[in-house]
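Structure first, then comments.
A protein chain is absent from this complex, but the other protein chains hold their places.
Moving on, here comes chain A:
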C-alpha cells in the first residue's frame, strides 16, 4: 500500500524477496530438521513384524510363479525417453521465448540449431524403427 497523508506505516513493509543469505540458510536448516524428524519418527514408530508370508510379494493371495527379474519388453521405457526428450526441448524453448527481447536474432539462430539437431535425431530414431515397437518382444 503506498503511503498516503492519512496513513504512514511506522516500519517499511517486510519483503521476503529481499536478497540475503541468512533467511535461506535458516529455511534450509528447518527443512532438513523437519525431514529428519519425519523420517526418523516414521521409521521408529512403525511396528515391524516380518513373517515369511508377509515378506512375500502380494499377487492376489497366491505364491508368485517365477522370478520378478526377467526380460520385459520396454515400449513404456521408450515412450518415457521420447517424452523426456521433447519435454526438455519444450523447457528450453519456453525459457528462450521469455528472453527473446535480449537475445534477438543470434539467439534465434542458436536455438534453431538445437531444435534441428533434435529433429534430426527424431528422424533417425523414426527411420531405425524406434517408434514401431513390438509390444510383445520389445525392440
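Everything that follows uses one rule, which is that contacts are C-beta pairs under 8 Å (C-beta built on N, C-alpha and C of every residue); 3 or more make two chains touch, one makes a residue touch a chain; residues count from 1.
FYI, contacts and distances are computed from a predicted model.
Per its UniProt entry, the chain excluded from the display bears the name "Multifunctional fusion protein", taken from "ABC transporter ATP-binding protein", "Cytochrome c oxidase subunit 2", "Multifunctional fusion protein" or "Tryptophan synthase beta chain".
Listed by residue number, the positions of chain A touching the unshown chain are 44-45, 47, 49, 51, 53-54, 56, 58-66, 70-73, 75, 135-138.
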